[in-house]
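A short write-up of the structure that comes next.
Every protein chain except one is present and positioned as in the full complex.
The letters A, B, C, D and E name the chains in turn, as written, and every chain counts its residues from 1.
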Amino acid sequence: MRQLDALKSPRFTQISTFGRLPICEKNEEIKAAFLGIPFDDAVTYRPGARFGPMGIRQGSRLLRPYNQFLDTYPFDKLNACDMGDINVIPGYIEDTMNAIQTSLYEIISSKNLVPFIAGGDHSITLPILRTLYKKFGKINIVHFDSHYDFWDSYWGKKYTHGTWLRRAIEEGLIKEAVQGGIRASTFSKEDLRDKERLGIRSFTIRDLKYNLDTVIREINSLSGPTHVSIDIDVVDPAFAPGTGTPEVGGLTSFEIIEIVRKLRFDKLVGFDVVEVAPPYDMSEITAMLAANIIYEGMSVLSLNL
Amino acid sequence: MRQLDALKSPRFTQISTFGRLPICEKNEEIKAAFLGIPFDDAVTYRPGARFGPMGIRQGSRLLRPYNQFLDTYPFDKLNACDMGDINVIPGYIEDTMNAIQTSLYEIISSKNLVPFIAGGDHSITLPILRTLYKKFGKINIVHFDSHYDFWDSYWGKKYTHGTWLRRAIEEGLIKEAVQGGIRASTFSKEDLRDKERLGIRSFTIRDLKYNLDTVIREINSLSGPTHVSIDIDVVDPAFAPGTGTPEVGGLTSFEIIEIVRKLRFDKLVGFDVVEVAPPYDMSEITAMLAANIIYEGMSVLSLNL
Amino acid sequence: MRQLDALKSPRFTQISTFGRLPICEKNEEIKAAFLGIPFDDAVTYRPGARFGPMGIRQGSRLLRPYNQFLDTYPFDKLNACDMGDINVIPGYIEDTMNAIQTSLYEIISSKNLVPFIAGGDHSITLPILRTLYKKFGKINIVHFDSHYDFWDSYWGKKYTHGTWLRRAIEEGLIKEAVQGGIRASTFSKEDLRDKERLGIRSFTIRDLKYNLDTVIREINSLSGPTHVSIDIDVVDPAFAPGTGTPEVGGLTSFEIIEIVRKLRFDKLVGFDVVEVAPPYDMSEITAMLAANIIYEGMSVLSLNL
Amino acid sequence: MRQLDALKSPRFTQISTFGRLPICEKNEEIKAAFLGIPFDDAVTYRPGARFGPMGIRQGSRLLRPYNQFLDTYPFDKLNACDMGDINVIPGYIEDTMNAIQTSLYEIISSKNLVPFIAGGDHSITLPILRTLYKKFGKINIVHFDSHYDFWDSYWGKKYTHGTWLRRAIEEGLIKEAVQGGIRASTFSKEDLRDKERLGIRSFTIRDLKYNLDTVIREINSLSGPTHVSIDIDVVDPAFAPGTGTPEVGGLTSFEIIEIVRKLRFDKLVGFDVVEVAPPYDMSEITAMLAANIIYEGMSVLSLNL
Amino acid sequence: MRQLDALKSPRFTQISTFGRLPICEKNEEIKAAFLGIPFDDAVTYRPGARFGPMGIRQGSRLLRPYNQFLDTYPFDKLNACDMGDINVIPGYIEDTMNAIQTSLYEIISSKNLVPFIAGGDHSITLPILRTLYKKFGKINIVHFDSHYDFWDSYWGKKYTHGTWLRRAIEEGLIKEAVQGGIRASTFSKEDLRDKERLGIRSFTIRDLKYNLDTVIREINSLSGPTHVSIDIDVVDPAFAPGTGTPEVGGLTSFEIIEIVRKLRFDKLVGFDVVEVAPPYDMSEITAMLAANIIYEGMSVLSLNL
Partner (left out) sequence: MRQLDALKSPRFTQISTFGRLPICEKNEEIKAAFLGIPFDDAVTYRPGARFGPMGIRQGSRLLRPYNQFLDTYPFDKLNACDMGDINVIPGYIEDTMNAIQTSLYEIISSKNLVPFIAGGDHSITLPILRTLYKKFGKINIVHFDSHYDFWDSYWGKKYTHGTWLRRAIEEGLIKEAVQGGIRASTFSKEDLRDKERLGIRSFTIRDLKYNLDTVIREINSLSGPTHVSIDIDVVDPAFAPGTGTPEVGGLTSFEIIEIVRKLRFDKLVGFDVVEVAPPYDMSEITAMLAANIIYEGMSVLSLNL
């Protein structure tokens, strides 16, 4: 068993790694690694997601080896481990993006591992996509969020947690983009036209609530290298209060878990859960949810093995 | 655009007004105004709703101009603004009711504006209804709550947050009354008979959960001047912990938002959201929900323009 | 009326007893009593359930005499009262189990009362079952939880909050066992086989969400003396954050309340709500939910009178 | 021993009474009783002190029988017990004052017991003084607070938590008045003259910090029936965050405890600790402090026996 | 009276401005204005100070017109008002510095007003000093903090909340620098030599605790234009938990208030309180303390009028 054995070492003991997994060793063959990118200076409202990786590690202490709903042992099958965090440069978005690209490419270029990344705010998905593109070429993006995240700029700046998707499309990184869970009020009716122009298949929260099967089918028919990016604010603030720009009227935790469990990919190459901001969390419920989402994501990946 | 532009002035900057709207100017033509009535001495359990208007202003900083679900720009269409609060008289229920009546009548008598009122506890709906009656005659009341609120008295007193509806009916202010979301345990089986006697069409939480369409049809068939009063405790305490007499087993935030979006009125004359008690809130989720309910209410009103 | 009258004595006044009921008197004929067992040293993650009875008493102050959904006055019909707590021995699981058995047998042996017990962690259900068995013989157990709770041992110890069900079956206390709400990741695929071997009819959270009627039918067809044990973590942490080993993706408060309301027993002999840990609660929402679950449980019992 | 024995019954068990003392019995001879007056509608800022008695009971669970600093067993010597709360009338200040006077007079008129009262906001001290006056004639008042509390009126109303001292003096209830700890900014320089006119010997926080002996000497030289009234906000919000109108720059908990320990009276007839507002407390530190202040007050009283 | 009258309009009503002062009008003659600079991307640990101005406004609602300790009416004498916030550019430190310089120079260049600035993290003091320098030439800096804040760079970047003082000295903005309260562990023994080299008179927390008079004398002997910069973390986290890089063993709230009250300047030209991070605050105690520090600072300024 990869994890510290909770039947011998109580779950509240020992240094916090994701899922109580070992710290990654240089020469091990691993198929999935937990990686933190604790950057939150591109958030437009509440900061705090820099403590996301820390919180998610803490919130992952109750995870156990076997997932009965998908009949898999994700950690064991993937030889999963915790890679620590990428060193970001607080207050410098563009330098941080470069740092992420350098570090992440180093991690994935020569190995066959899928990074399960804990943000950090959503701006980190842009350098993740750039890095994946560098290795795999055009990438499908599957994006759950309450916001479109394809605005052009905020306060005259191109790089924020609300503009990464437009940038990724403009930079030609994206093959197909499917997003779901959208519900926030928006700046203008133009936003709806923008999503057409940008070629994003966008589903609102109503689509997820009332027509989930359609959305899942749409996602599961994607082919080629695919990255999943889950902004925790797609979930309702009752279930995920610890986030930077919460929007009421979202998914329940049961719904997001069920959604992740239903995803199937021919080639999953990356997975991130972003915008977990522990200073706004309550009894670690957001962190625990994020940890479980990653666990289910790893479980889905392990089905292909 | 009415609001401070979040793309230039970050949402966490500047003085807190509802929706980052301007403070109302005397001679402007406005169709809807946010108004606080921070009175909470008529609550029977937890006080704190006096901080409701403050909290809801804070919780409204993420609202954006365009509501894609109703295809409307509520703030712009309504020329909405923030009127500040009515000065209440803490510890004196009846004097406060008079103060509310005087101030509110001054606001609505000569203008065509719909007040969107943030309580305060539910006792404020009685002076609101009296004032609306003074201008419009008999008023329909659409009431969402987990409690009947038609008790006769508490500790020998006629005016509390649990008696306003009976008072309003006794005083002849009400044309038709429809209420939904009821689920709290009650004092006696007599309560069920009382609602018949008082002529209230009352729907429980089960009706809202299992037969929403019927309830909406009932409400949307009302004609004439109508006031909507939403006790935030109609929502489950997981989504709205910041309230004075929470009752488990309530609506989700998605459900209350969907309900408000489905309401249509030929003549909406008032709208209140009461019992938001920030000292019991968590990461502002209750305040944000209340702010969004008001936003959806304004959106519905703007459809008639 | 059994309770302090909230129309005379405001709900936030006077010493905290469950439902503002009287403290039990020696010679009264009572059919149901609230009883606290504040022991939490058998928890495998977060302690705090020792404050459960205290918290649930506090969270029960808003309960009112009449339950309109079941058309009953549970407190009056059952002559309900508050028996205080059993004195536990912190840090000594097995001694505490003995203390519980002694005290509880004293309470129920000569009387016809059903104890409604507030934990404490789930380990207390074993001594409860032993005591019920001593009086009634084999007992049906109806168990709601996100965990199986039939593990063999933790850190080499047989008695923890995760092993009580296996112990109870091994000790021959159980007639039939039905459990629902299971969703946590588990230690191994063996766990699934164990439940067969142990003869437990086990329903996952998906069964409760998608096929509730089947589950209820299964439970309601049990005959003979039955104990209900509700681990509050069967409910989602958004609705019940105050617990020791929370698992995301659980029931809503509406769902658990509806479930309890639908239960019918020919002979209910015990009822516990365990794992309520107030230090992790928020605005008392978990405590209030637990209080309401007990209220509904008493209501169901009162239907048989 | 009067208290439940913590060496047998762990401190977190059983129903919450002050100091785990018995509930007062009608015919017992008691010299001191804990009494709650949970009224908070006269507060000018944050409500919540209605939960003060509840919170202080909870915060008193760690008190033990022997006070080594004063070499006394206060509970045993005073035969102390918990009298429950006075039923107040929320939202009605003047009716509540009457209710307090009636109930309190009933309690003290025929007995020789000193009430140790937990508020509630500071307005309750006026009806307490009226009642003491009715029994004893003019009363000395020893008053610790960060505010003068002798304003004439707020929003045109004579009865608030900031006017009780002026009312008491005007009504002729007061023999001598000494107050200490004053530090809040005030409405006008007139306030300083008012305290001369009203004959109050007033000491600021600087006097308490730099010249405590003088202040104590002043207080200890009072003769005749004396009431002590401690507004918890005399203590710094770091030590007592749970209060309605906190003022920074106050006493430490060590200082207030030492002050109370140094007080000596020839005839202590009443003692209150007010403005403890648990919704704003943190880990019960304010409630624990209030409980300890009452414990030290009882200890001082017991020295005269 | 400048403020909303709390005797007519309860303190919890109306839109939040500092001290319930009016919003500044263009052509008014004002001598002091409250100004927010909600930037926190240069913090090295916990963000959240972007909500500082918001929090401090809220925490200032209890301030009253007269300061009896300095015998002054600061708001009235200074014709004080609230100028709102400077629009910062989240995630872009250097652009924000420019924005601050432009906006602040506009505010102070043509007027004789002293800005009382609420941060934001400590990086904002550099653009403040640059702006003051532009108007007044070299500036004395009086700096209270638990950290030296004269490090050269963090992660290769020159502009952070820990480097502003070195930058200001290097840029030639500073006449004399006195700092007090230092206590954090540091990077190296070199730090002590650096303060010599940079010409900073630096006092540790021990100096403030044991030899305050010397420190005050040192400060009060400065002549010429002086800016005061108070990092709230000079205060102990018990009194000021809401901050980004707390250090235990600090000042009490009484001490910081007394220190500010003792300061005298021949020419105070600026005053800032930085690093107030409301997400980490508790019951607003940090925000209230910051509001009181500003109030005392305004009081000291008003003594010169």
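Everything that follows uses one rule, which is that a contact is a pair of C-beta atoms (placed from the backbone, for glycine too) under 8 Å apart; a residue touches a chain by one contact, two chains touch by 3 or more.
Please read these numbers as outputs of a predicted model, since none were measured by experiment.
Enquirer: In the intact complex, which of the presented chains make contact with the chain not displayed?
Expert: Contacts of the omitted chain with visible chains: A, C, D, E.
Enquirer: Of the residues A:S16, A:S153, A:S188 or A:N220, which one touches the chain left out of the display?
Expert: Candidates A:S16, A:S153, A:S188 or A:N220; residue touching the omitted chain: A:S16.
Enquirer: Touching the left-out chain: which of D:A49, D:L63, D:A168 or D:I182?
Expert: The single option touching the absent chain is D:L63.
Enquirer: Just to verify: which one of C:C24, C:I93 or C:I219 makes contact with the chain not shown?
Expert: Candidates C:C24, C:I93 or C:I219; residue touching the omitted chain: C:I93.
Enquirer: May I ask you to list the residues on subunit C that touch the chain which is not drawn?
Expert: Residues 40-44, 46-48, 50-51, 87, 89-93, 95, 154-157, 159-160, 279-280 of subunit C touch the chain absent from view.
Enquirer: Across the whole complex, list the residues on subunit D that are touched by the chain not included here.
Expert: 6-8, 10-12, 61-69, 71, 236, 238-239, 252-254, 257-258, 282-283, 285, 288-289, 292, 295
Enquirer: Mind pulling the subunit A residues that touch the left-out chain?
Expert: 8-10, 12-17, 23, 36, 38, 50-51, 53-54, 57-58, 82, 84-90
Assume only the chains that are shown with their structure count from here on.
Enquirer: Treat touching chains as neighbours and tell me the shortest step distance from subunit C to subunit E.
Expert: 2
Enquirer: Based on the averaged CA atom positions, which chain is farthest from subunit C?
Expert: E
Enquirer: Can you give the whole-Å distance between the Cα centres of subunit A and subunit D?
Expert: Distance between chain centres: 54 Å.
Enquirer: Please compute the C-alpha centroid of subunit C, do the same for subunit D, then give the distance between them in whole Å.
Expert: Distance between chain centres, rounded to whole Å: 40 Å.
Enquirer: Return the residues of subunit B touching two or more other chains; collapse runs of consecutive numbers into ranges.
Expert: Counting only residues that touch two or more other chains, subunit B contributes 8, 10, 12, 44, 46, 50-51, 87, 89-90, 154-155, 236, 238-239, 252, 280, 282.
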